[in-house]
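All protein chains but one are shown in place.
We just call them A, B, C, D and E in the order they show up, numbering each chain from 1.
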Amino acid sequence: MTSQNTLSHVNQHGEANMVDVTDKNVTQRVAYAEGRVYMSAQTLALINNKQHAKGDVFAVARIAGIQGAKKCSDLIPLCHPLMLTKVQIDFTTLDDNSGIGITAMCKLAGQTGVEMEALTAVSVAALTLFDMCKAVDPGMVIGGIKVLEKQGGKSGHWQRKEEQNT
Amino acid sequence: MTSQNTLSHVNQHGEANMVDVTDKNVTQRVAYAEGRVYMSAQTLALINNKQHAKGDVFAVARIAGIQGAKKCSDLIPLCHPLMLTKVQIDFTTLDDNSGIGITAMCKLAGQTGVEMEALTAVSVAALTLFDMCKAVDPGMVIGGIKVLEKQGGKSGHWQRKEEQNT
Amino acid sequence: MTSQNTLSHVNQHGEANMVDVTDKNVTQRVAYAEGRVYMSAQTLALINNKQHAKGDVFAVARIAGIQGAKKCSDLIPLCHPLMLTKVQIDFTTLDDNSGIGITAMCKLAGQTGVEMEALTAVSVAALTLFDMCKAVDPGMVIGGIKVLEKQGGKSGHWQRKEEQNT
Amino acid sequence: MTSQNTLSHVNQHGEANMVDVTDKNVTQRVAYAEGRVYMSAQTLALINNKQHAKGDVFAVARIAGIQGAKKCSDLIPLCHPLMLTKVQIDFTTLDDNSGIGITAMCKLAGQTGVEMEALTAVSVAALTLFDMCKAVDPGMVIGGIKVLEKQGGKSGHWQRKEEQNT
Amino acid sequence: MTSQNTLSHVNQHGEANMVDVTDKNVTQRVAYAEGRVYMSAQTLALINNKQHAKGDVFAVARIAGIQGAKKCSDLIPLCHPLMLTKVQIDFTTLDDNSGIGITAMCKLAGQTGVEMEALTAVSVAALTLFDMCKAVDPGMVIGGIKVLEKQGGKSGHWQRKEEQNT
Partner (left out) sequence: MTSQNTLSHVNQHGEANMVDVTDKNVTQRVAYAEGRVYMSAQTLALINNKQHAKGDVFAVARIAGIQGAKKCSDLIPLCHPLMLTKVQIDFTTLDDNSGIGITAMCKLAGQTGVEMEALTAVSVAALTLFDMCKAVDPGMVIGGIKVLEKQGGKSGHWQRKEEQNT
C-alpha cells in the first residue's frame, strides 16, 4: 500500500494515472471479495426452490460473475489487463434469510493484484441475480461489496479486520 | 411486473429464459438508480480535494459508468441489447461524510426497460472509485445499489417506497 | 435471396461488401438453426447424469450460446449490428445416443435477418459443451450446423427441404 | 487428461468450475483443428473463381477466424484468458468438391492448452464463409469441427486417431 | 450544430455530458470521412504489387475499418450505441504517390449522426495498414483524417469547404 497522503491513480496534476507495474515481480496473487443481494422472503424462496430443482438462477449468475472478472480491465479504466488463472464464485443464503451472499476468489501469477477482478465478479453476479428476480421484486438492494483478503505481491497479506465490516 | 409466483427469467424447467420482447411497443423509458461507496474520512478528503483542483477521479468514474451502461447486455446474460439515448451519472458527498453517493439515469426509446443499465452504470462507477482509492483505503465498502424509479413500458411508473430503502 | 450468379457480400471488384439495409423495412424476423456435438457414450452419460442432478453443463452452454448470438456482428465482419429481442437455446440427446443436439431460435423486429445469429448461438453453445467435456473426450466432433427455417423480410419464409439435411 | 469418470469443468455439486491453472508450468503449446463448410457446386465455383481474381471471401474468413481465436475466453465461459502468439488459418477445396475445408493452428507459451482457441477460429471462419454465401446457398452445412492434434503441457502430445474422424 | 460558444459534450460544471437524443427523430443519416497513410515509395510499391496479385493487405484493412466502425461507441465514451446499416471503405493511391488514401461511408436510420463512425473506420483502417507495413517502414505517418460530408438529422447537409482541407 502507498502512503496515506496521495492517490496512486491520480498524478500530481490531478490527472488519471495508470500505475506502472512493468518492473514488479511475477508472483502468485489471490483475492477474496464478497457482496449481498437483499430481497424479500418470497423472492428468496423462489430462487432457493429453483435451486433445489435444477434451476439455472445461480448457474447464470455464476457464469456472469466469471465472465465479469475477465472483463475487469475493460470496465475499470486504470486496471491492467491480466490473465486470471482461476475464478470461483459461491452463493449462500444469508443467516437472517434477508437475501443471498456472494463470494468470489480470483487468482493469477502476475504483476498486479486481483482484488478489482474479485469485486467485479461479485458485482456482476449480484446484478445478474437482480436481473433475474427484478420482475417479482424490484425493490432489491445490492450491498456489502468489499475485499475480504488478498495475498501476494509487495504489499503481502491483507485481511479485513472485523471493525471494517460495515 | 409479472405475477409474484414465478420468475420471468427461468422457464418451467428451471432453465434460463430470455424474455421475448419482440411484440412490445417502442416507448420512451427512463430509469434512475443509486449506490454508495463508503470510505474513510481521510480518503473522502483526498478525492474531494482533488475535485476542487482539477482531479480526474470523478471524471474517470463517470466515464467508466457511462461505458458500463452501454456494456450491460454483454455483462448480464439475459439482458437484451439496446441503444441507450442518454446516460447521466452524478456524484455527491454523503450527508454524514461516510463516503460518496452515485446516481445514474438511463433513457431510451425502446422495447424494454433500462433499470439494469442504470444499476450497471452505478456499479461500474463505484468499482472505479474503489480502484482509484484502494491503495490508501482497501477497507471501502460498496453498497445501497438499488433502483429509485422507472418510467415507460407496460408496467408504467414505479417509484421506490421509503420503507424499501434499506 | 439474390441471383444465384453473384455473391452479395463481395462487390464487382471482389472486395468485401457489407450489404446496405438502410432502406429495408423493419419487420419481425425469426430464424431457427441447429447443430450437434458427437461424443462417446460415456461422455454423454456423464453430462446427462449431471443434468438430472443439478449440473451446470447445459446451463453454461445455454448462456454461452445466448451471449454468442448477441456478439454475432462482432464476430462476423459483414454482419450488421442488431438488437435481438429473443434468443432461445434447447438441448436434446440425439436419437441414436451419439451425442447432443442443439437448437437455437433468434427473433427481432429489424431490417435484416437473424439466421447468422442463430447459427452463432448454436456454434458457441457447441464449443462450450466441447470445452466442458474435452478433458474426458478430446475426440468429440461438432457438426450438422445449419439453418432450419427463417421468416420475415423481403425474402419471406424459407424452410429447409429434407434433401438438404446432410 | 483427467480421469474418464468426472468432468473437470463441473465440481462435486454440479456447479460450473473454472480449472485452476495457477501452478501449471508455462510451456509452449500448439493445437490444430479443422472443420468444413458443405455447399453446392455452384457456390463453390463462385468463391473459388473469386479467389483466383482477387476476391476477399477467404481473406475475410481468415481475419474473422484469427479475431475469433483471440475472443475465445470471451465466448466460452470457463476458458482462461491467454495471449496467443500465433494463429494461422488455411482453406482448401474438399477432394470431392463438396465444399471448403478449414484448418487452424494456434500457439502460445502459457499455462493452458489452446485447442479451444483453434476450434473457435475454425468455427468463426466457417460462420463467416456461410454469411458471405448465404444469399445464394442458404442450405449450406457446417460440420466436421474437431481437434487434430495438440502438443505441450502436462498431458503432452495428443493426436487424433483415424477411427475418431467421423 | 449548436452555438459556437459552448461544448455540447461538457455540462455547465465542466463534466462529461452524453447528449440526450431520446426525442430526436429517426432519419436516414450518412457520413463520409477520409484519411491518409503516408509511406515510402518502396512500401507503396510493395502493397500495390500485392494488390494486383491477390494480397490481403487492403482486405484486412477494409475488414478492420468496418469492424472499427461498429465499435465506435465502445471506443469513444460519449458516442451513442447505434446500428449501422452500411459501412463502405475504399483505398486509392494518392496522386503524388506519397501513400494511400482511405475513404469511409457510414449509414443508418437513427437518431444521431454517424460521422464519428466514419472517422473511426478510417482511423482503424489506417492503423491496420500501418501495422502490416511497419516492419519495412516504421516512419509512416497517418494524417488528414476529417469529415467530408454528412447528411440527415436536424442539422441537415454539411459539406467540407475547400479552405478547410488542410
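Quick note on the criterion: contacts are C-beta pairs under 8 Å (C-beta built on N, C-alpha and C of every residue); 3 or more make two chains touch, one makes a residue touch a chain.
Given the structure is predicted, the values throughout are model-derived calculations rather than measurements.
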| item | value |
| --- | --- |
| Shown chains touched by the chain that is not drawn here | A, B, D, E |
| Sole residue of B:A16, B:V30, B:L46 or B:V60 that reaches the chain not shown, by the stated touch rule | B:V60 |
| Touch with the omitted chain, as defined above, among D:H9, D:K107, D:K134 or D:K150 | D:K107 |
| Positions on subunit A where the hidden chain makes contact | 15-24, 73-74, 77-78, 80-83, 110-111 |
| In subunit E, positions touching the absent partner | 1-10, 13-16, 35, 38, 42, 46-47, 50, 53-57, 59-60, 63-64, 67-68, 71, 74-79, 115-116, 119-120, 123-124, 126-128, 130-136, 138-147, 150, 158, 160-161, 164, 166 |
| Subunit D residues that touch the omitted chain in the full complex | 28, 58-59, 62-63, 66-67, 70-71, 82-88, 107-109 |
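To be clear about the criterion, only the chains that are shown with their structure count from here on.
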| item | value |
| --- | --- |
| Cα superposition angle of subunit C on its copy subunit E, in degrees to the nearest 5 | 120 |
| Centre-to-centre distance between subunit D and subunit C (centres being mean Cα positions), rounded to whole Å | 16 |
| Whole-Å gap between the CA centroids of subunit A and subunit D | 32 |
| Multi-chain contact residues (two or more partners), subunit B | 15-16, 59, 63, 67, 71, 74, 77-78, 82-83 |
| Pairs of chains, among all present, that meet the touch criterion | A-B, A-C, A-D, B-C, B-E, C-D, C-E, D-E |
